[in-house]
Every structure is written in structure tokens, then in C-alpha cells.
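Removed from the display is one protein chain of the complex; every other protein chain stays in position.
In order of appearance the chains are A, B and C, and numbering begins at 1 in each one.
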Amino acid sequence: METIADFEVQYSQFLSPEGKPSADIPALATDTEKLLDMYRLMTETRVFDTKAINLQRTGKLGTYASCLGHEAAHVGIAAAMRPDDVLAPSYREYGAMLCRGVTMAEILLYWGGDERGSDYAGPRNDFPLCVPIATQCLHAAGAAMAFQLRGEDRCAISINGDGGTSEGAFYEAMNVAGARNLPVVFMVVNNKWAISVPIEMQTATKTLAQKAVAAGIPGIQVDGNDIIAVRHWVERALQRARNGEGACLIEAVTYRLSDHTTADDSSRYRKKEEVEAARTVEPLIRIRQYLTDLGIWDEQKEAALLDEAAAKVDAAVEQYLHTPKPDIESMFDHMYAQWPEQLEEQRQHAIRYGSTDGGSHG
Amino acid sequence: METIADFEVQYSQFLSPEGKPSADIPALATDTEKLLDMYRLMTETRVFDTKAINLQRTGKLGTYASCLGHEAAHVGIAAAMRPDDVLAPSYREYGAMLCRGVTMAEILLYWGGDERGSDYAGPRNDFPLCVPIATQCLHAAGAAMAFQLRGEDRCAISINGDGGTSEGAFYEAMNVAGARNLPVVFMVVNNKWAISVPIEMQTATKTLAQKAVAAGIPGIQVDGNDIIAVRHWVERALQRARNGEGACLIEAVTYRLSDHTTADDSSRYRKKEEVEAARTVEPLIRIRQYLTDLGIWDEQKEAALLDEAAAKVDAAVEQYLHTPKPDIESMFDHMYAQWPEQLEEQRQHAIRYGSTDGGSHG
Amino acid sequence: MRNSANTRFDMAAPMGAHMAEVTLIDALTMAMAWELEHDPRVIVLGEDVGVNGGVFRATAGLQQKFGVDRVQDTPLAEGMIAGISIGMAAQGMRPIAEIQFMGFIYPTVDQIINHAGRMRNRTRGRLTCPMVLRAPFGGGIHAPEHHSESTESLFAHMPGVRVVIPSSPTRAYGLLLAAIRDPDPVVFLEPKRIYRLNKQDVEDNGKALPLDVCYVLREGSDVTVVTWGAMTFETLKAVDQLARKGIRCDVIDLATISPIDYETILESVQKTGRLVIVHEAARTCGVGAEIAAIVAEKGMYDLQGPIRRVTGYDVVMPLFRREMDYMPSVGKIIDVIQESLED
Partner (left out) sequence: MRNSANTRFDMAAPMGAHMAEVTLIDALTMAMAWELEHDPRVIVLGEDVGVNGGVFRATAGLQQKFGVDRVQDTPLAEGMIAGISIGMAAQGMRPIAEIQFMGFIYPTVDQIINHAGRMRNRTRGRLTCPMVLRAPFGGGIHAPEHHSESTESLFAHMPGVRVVIPSSPTRAYGLLLAAIRDPDPVVFLEPKRIYRLNKQDVEDNGKALPLDVCYVLREGSDVTVVTWGAMTFETLKAVDQLARKGIRCDVIDLATISPIDYETILESVQKTGRLVIVHEAARTCGVGAEIAAIVAEKGMYDLQGPIRRVTGYDVVMPLFRREMDYMPSVGKIIDVIQESLED
């Protein structure tokens, strides 16, 4: 027998859970402006998330998928992107979206049951939140193909979870991206759980990064709680893609500290101790410590940041709560560019019966 | 960076294209009874295939997918199986089917447009030919799950082509088989072409065997023109599965010497020289040479085998051509175990208008 | 022509032993537990059906009771779930596969139309496909995007596949048992809005109800109203209000969406001369169209006026701030029934 191919999966972490450098740090790790910016976004994301859960609990928001614990992975991805790159997220990557320019009010509108939440003033070409798992991987590949065909210096990134790596669409997207050398990065945010299904039941693979081998593209695993590692490797991946070297897969290992959504009760299927242990390695602690060690962060700054974040979130909530219901006819008016007259009767029927009651969001 | 996982893909060949041992040969290679049996099946398969193409050309068979050049891969797979294992083939694995006990007349009936061709007298639990590419991988995984649940000492095997490895279903099947440790073997018969799409355009991977890495199961590449290699490794894989060690993937590299089907003209998209080169390494030559070198084969035996095979094929063709059309009501009668009376009117309508003309197969 | 003569059921169940006051979803759990208990070929599989008992709790307690083999969490891939179920069914098992929401059922379409519905026919009965594909469907629970659709008609168009929708705890229990025992594939769609809307005494006696027949929920001679799933609730409310004005309707719960028991519908239309169909799915090519077509074909001379449909609109199900404006409401149904009486 002859060995005809071999593959390795590497793991990268720059900051230990305690916030100490654990490897040769990249330039990014000394760029204080970038670091502070990312930390601010991570914090705002967390404050936003906490508020959103409260809104849901008090009947002011629909079912909501928390991002608690994913802040480094999400912000790190978006921070590595250029504005005219395109993001195809799944459904809980608010850190990435906020970083890209989507507003908190838009995110709330979406989970508050209003399509206008996906009509971002911000990144006009980003794909909206995507609920059907892993389907967005193909959209990212398609976007990348559009950029390639037009000779544009742009990349696409899709994000899905560990559970999403079981869907055929995920492999199909990686395979075509490999075969056509597309400028796309597939991010897998492995938070260890797909609702109640732990990663060990999802797949027999030791890593999710190794799934790249099936597509002939590079795969790497990074500590998803280390924003420096996430951003660094996503930047490298985008660089490769822009250089015409094609696609790759990055697995960011983190943990879902919250329930799956506000409709879930994770105490049914996982141990408190596991969650408690994960809490000690969560992403904000370590970057905060690192910034403190660098001498550019302190408790005062932290308090100020939290205040600012709270104010921002409150303003967004106000805006959200005061957005009146969409017009009844809006469910018809965005269906087609060329309105089929055939449907006008239905439209009129809907208007005739249209509810005008308040603007309940819950 | 730390290496956290590594993988190798091995290649195995025992017989060189010239029929000389090219590695330490396994016990199988000296079991003359088995060897002769396999060679007979390969030859019968080829004679059958040639005849089927003729039938199509003369209007006596529908579109037909030739297996020319795949005989070692197909027969080798089935020869490794036990009768009560289950095969989920794709659409051109006649060598495997004949070896399993499906009759030539049944195969002709199928391609002659008659459902009874899939009602094998032979392996009652084998899945029929499967046209929607790669869907059968999931059936094999499901069959394996049934065996596992019932504690039966049985395995399932699916076969798909190189093109089929691009379908999500292929990865989904491997992944669940890995995750649930199912007794199933995924065979990829890589004949280098998916109709007009060459393997290089299908995927960026160097091998198809490495796609197993994505499922955390072993993958190996074998010379698919070497029936000893195919059978040996499939036997090993089945052994592993029976021992509770789970699934694996075997890529058998061969070449499609014919057009894709009788409806295809491969001269449109591939070079004559490539086909000619492949002809020199085709599977019958080498095993015949090897048997000759072993002193158990000669031209006389060859001539006798060809005569016998021709007679067998002719008898099957006769049987096929004399099978009258299925009853018109048969299109209704096998739809449901419990006949919905609602459909009786349609059934009567069909019978009223039923054609009774001849039994044209073409 | 109907498989069973006794198909007239009220919302109440008969009295008996092991009676329990249960919701529709409880009744489904009971039916699965009964069958797991009595038929070793039955297994339950899907995403989160194990420890978690399903995101709606339809399989709650089943894994604890029957073990991890009989009640299996799967990796996250619906096409896979359908495909391995077909493989198992063809090899003698009776899988009950759960798709978490109907919005995620589409990756199964290939396996269901190209294999499940064809296995028996294409092998002339050598291999068969006795499986159930369960999925909650429908709107009205303020769910996120893709969680509120009703696309039963896609499956109703597939030959060889039965589509069944219960609308009460009693029928949930009896129809799911029938679906599991049926030797052919059944897509079993569960109106999640009424999972817990009311309770009925359901006897846990393992008795299945007949498939392929309608259930008559109200009798009246003025208008025939055909509906199914959660819409039976709006429809009954509408009809009960009209009854107070002296308008009496036949209310028919279709129950088996495919094949349709059109005899029961035609008999009713013969009596009433008027037909209103209520469904939540988008109108165009919904199952209501088929019912209308059958009656326009076979019951035309009984009709005293146009056939009317009260349905979802031909638009994407709106996110929840406007979803109730999409759905057929009691008011819309009342108006259409009254209109039909003006013909």
C-alpha cells in the first residue's frame, strides 16, 4: 500500500482563557485601536443580547436566539471583512451583523416579526438571517462566483453551526467552491450543541475543520473564544481568497452559554457543570484581561462602555417598539417586481379584512 | 499552531495492468476457484453488455447504460458480499447484480421499460437500480441501521460514481454512518467521467477516498480494474463492519470505456487517445493474464467460456423479448397495499383505453 | 365506496378504560408509545426527539421509556432522515421520522417523491416503504421565519404517498396509529397551533381510526364546509356562530388529504348545494383546488352557486406581526359562508 495523500488539521489560539498570550501573537494583537473596537462591539453585542432576552420574556419580542458566548467568533469574523465583502449568516450572529453596520433596531424588528428588519440600511448586499440550516453556504458560494465572474476584488463568507455541518448543502457548497476556486470562506461556529444534540452525536469526526478535506480545501480549527485567533485566521483566509487561492473552512470552537432560543430549556439535556465550566473560558473575560494587561483598559472604562452600550440598546429598543406594524398590503407589494394583476383581488381582500390593532411585537 | 488531527489516504493494487503481482498478494489471489468464478462473471457481464447495446441499437431495448470497463469493480464488490447482505446500486452495476443472482432477463426488462425487471427472483432485499444520483447511499445507511437495530450480522453496500460524490446525500449518508457506527460500506466507482464532466471539474480533491475524512470514517483508494484489490478491500471493510467497527468508504478507480449511455456520444467531450489508453489497462486483460500465468486458463477455456456466456445471454434475450407487456392495471395495482377506492374510477378509465398492441420493447 | 361506513365523529370520544384527558400533542405521544410498545419494528427518529423529547415535546419521555435505539436523535439533515427511513422501511422496520417544522421538510421531497412513493410500485411489491414522516405545520403561533408554512398540497400531488392531518386529540391518536400501521408511506402533518388548544378524553386502547375517509364534525343542510387541521377550529367557531342565526352547515374534516374521500363531500354537497373550502395554505394549487375541481366535475348539477375558497393568500407567509392578516379568520369564513347562501 502506498500513501497517496495526507492531511493535517491545525489548531490555533493566541490568547489563553486567562488572557495571556499562548503563542506568537500576530500584529493584530498589538493594534490597540482594532482591539478596543472589537471589544466595544463584543460588549455591545452582549448588552444587546441580554436586553433582547428580556424583551422576549416580557412579551415584547418573539422567539429569540441568543448569541451569548459567541461574541468573539461573530465579531472576529466580521472585523476581518471589508465593507464590500458579503456575509451570509445563519440566525444568531448579531456580533457580526452589528460590526457590519446592521442596526440593533433592525435585528429587533426581525425577531419582532417584521420583514423590514431584513432591509438593512447598512450592508445592502449582505444576506439576511437564514433559518433553513446550511442553505446559506450555497448563497455565499454563489455570491463568490458572481465576484469571480465580474473580476471583483470581493469575497463572501457564510457562517453555520456544528449541526449545520450535517446538511448536504454544506458539503455541496464547499465542493463547488473547491472545484471552482471561489473566493469564499466557510465559517463553522462550533458551539458544541445543535439544540439538544451534542457534537459527538452529530458526527464521528474529531474536528469539524477536517470536513474541508472532502472538498480539497484547507481547514483549520481556531479557538472561537479568542477573538484574535478568529480575526487573524479569517483575515488570512480572505487574503488567500483575494489572491485567487480559493476557498477554505475555519472552525471556531466556542460554546452556547444560553438556551438554544427563548423557546428552549437547555437544562433538559445538558449538565449545569458543563455550562459553568464553559462560562470560565468565555470570550469577553480573556480579551478584557488582555487589554487590561496591555494597560489600555480599566474598570472605569468598562463602566463607561457598559453605560454607553446600554444607552445605545435602549435607544434601539425605543425605536423598535415605536415602529408601527407594516402595512397590510406590504405582504403583497414585495412579492414581485411586476405585479401580476391576477393577485389584485386577494390583495384587496386582505386590505378589506386588515387588522389595524396596535403594534404588538410579542 | 498545533496539529490536532492527521489523515492519510492509501492506494492498493495487487495486479498490474499486465497481470503481474505488484504487491504482496492476499490469500484470495491464490484461491483459484474464486478467481475463476469471478472471471466467468466478468466475462458474462461483458458479453451481456455488448448484447444489450446491440439490442438498443436495433430498437429492441430502451436507453441503456453500459458497464464496459467496470467489470472488476462491480463483480469484485458483490463477490465480497454475503447473500443476506444488501446492495444499493446505482444504474450500471450489472456485474454486481449478476453476481448477486439478479438475472440477465430482469436487467433487460428494466431497461426495456418494464417494472418487473426490478422484482428480482434473486436477492429479494437488494434495492433496485437507482437513477436519482447518490440517493441510494442513504438507503444503504438506513438498511444498515435496520440490521444494527435488530442485531443482525448483515451489512449494506451502496455504489455511486465520481459524479455522485458531489451530491449532498452522499456526505449525509457517510456522516450518519460514522456518527452511528453503521455496518455499511460506501463504494465510489470513479470512472473519471460524469457524462461529460471530468473528475477534475467535479471536485478539487486529489482522491475521492479522502471524502471519508469528512465523516470520520476510513477511506481507501484501490485500483478498480484489479478485481483482487476490489474484492480484498471490500471483504476487509465488511469484516470491520461486522465486527462493529462501522462504516468506510472505498474508491475504486476505473474508466468508463463506453459512452455514458446509448443516448450519449462521448466523442463530443473526450479524446479518443484517452479512451484508447484506458483500454490497455482494462480489467479483463489483467485477470485473464494472471490466470494464464497461474496455468489455470488458456485459449480453449476462453473460447468455451465465451460460447457459454453467449448462450446464456441469448437465452436471456429470448426470455426478455417474449415477455408480454405488463397488464395495464399493473400501473395501479402496486401503488398501495390498501387500495384507495377513490382511484378505482381512474383504474377503470385506463383499462378502457388500454392499448393492447404487441409488446414493443424499444 | 368509502373504506368505513362509520366516519361521523364528534369532537368527543367514546368512553372506556385507560381514558385520559389529553391534548392533541399528548395523543400523538400516546399513539407512538403504544406502537413502540406493541410493534418491535417501530422506531422514532429525528432531530431532538430523544432526551429533549422534541422541540414541541411530542416524543417526551419516549427515549427514557424505550431506550436510545428505539428513539434516536439524528444528525441535522432532513434529506438524510427521510432517506435512512426509507432504507429502514424497505428492510422491515417501521420508522416514524420527525421533521422539526414543515419549513424544513423540503430536503426530504426528493426522497419522498422519488423513492418512498415509488418503492412498492417499481419493485412490484418486492420492497415497500411503511414509514411515517411527521411534521408540525401551520401559522398563528408567532413563530420565527420559515416556521409557519402550510404546504400539504406538495405532498398531496405525489402518487403513492398518503397525507394525513388530524384536528382533534381523538383523531390524532387514531389516525397516527393508522398511519404507522399502514404498509405505505404517510406524511403526517400536525397542526401545531392546536397542539394544546383543547383536551379530549382519549382511550389509550391502540385502536386506529380509518384513513382515506373524511370526518363529519357538524351536520346541517345549508352549506358544506370542508376544512382540515387548525382551520377546523376557525371553521367550527364560524359555523357555530352562524348556527345561532339559524344557518346550518355540514362541516367536514378532510383528515386524509390524499387520497381524498370525495364521496362524503359529494354526498354533502348533494344535500346542501353549496360548498365552501377553508384552508390555511396559499390558494393557488392548494388542496382546496382539488376539492373544488372534483365537485365541479362530479357534483356540478348539485351546486346552487359558485364554489368558494377561504385560504391563505398567494404570498409568502408574513412574519408574525402580520400573520393573522394572512390567515383565514372566523370573520372571513362567516362572510364567505353567508355570501354562498346568497347565490
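Methods note: contacts are C-beta pairs under 8 Å (C-beta built on N, C-alpha and C of every residue); 3 or more make two chains touch, one makes a residue touch a chain.
All values reported here derive from a predicted model rather than from experimental measurement.
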Not-displayed chain touches, in the whole complex, chains A, B, C
By the document's definition of touch, the residue of A:A29, A:I53 or A:A169 touching the omitted chain is A:A169
Option touching the unshown chain, where C:G92, C:G125 or C:P159 are the choices: C:P159
Among B:A52, B:I133 or B:M174, the residue in touch with the chain that has been omitted: B:I133
Using the touch definition up top, pick the residue from B:G19, B:P123, B:G163 or B:P283 that touches the left-out chain. B:G163
Against the hidden chain, chain B presents residues 62-63, 91, 110-115, 129, 131-133, 163-164, 166-168, 194-197, 201-203, 263-264, 268-269, 325-326, 328, 330-332, 335, 343, 346-347, 349-350, 353-355, 359-362
Residues on chain A that touch the omitted chain in the whole complex? 86, 88, 115-116, 118-120, 124-125, 127-128, 132, 135, 137-147, 149-150, 156, 168-169, 172-173, 175-176, 179-180, 330-331, 334-338, 340-344
Residue numbers in chain C that touch the chain omitted from display: 79, 103, 106-107, 109-110, 113-114, 117-118, 121-122, 145-146, 151, 153-154, 156-157, 159-160, 258-260, 281-282, 284-290, 292-293, 295-298, 300-301, 303, 305-309, 314-316
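The rule we apply is simple: only the chains that are shown with their structure count from here on.
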Rounded to the nearest whole Å, what is the centre-to-centre distance of chain A and chain C, using the mean of the C-alpha atoms as each centre? 36
So, in whole Å, the Cα centroid of chain A is separated from that of chain B by 43
When the C-alpha atoms of chain B and chain C are each averaged to a single point, how far apart are the two points in Å? 40
Residues within chain A bordering two or more other chains: 166-168, 201-203
Listed in rising order, chain C residues that touch 2 or more other chains are 75, 77, 79-80
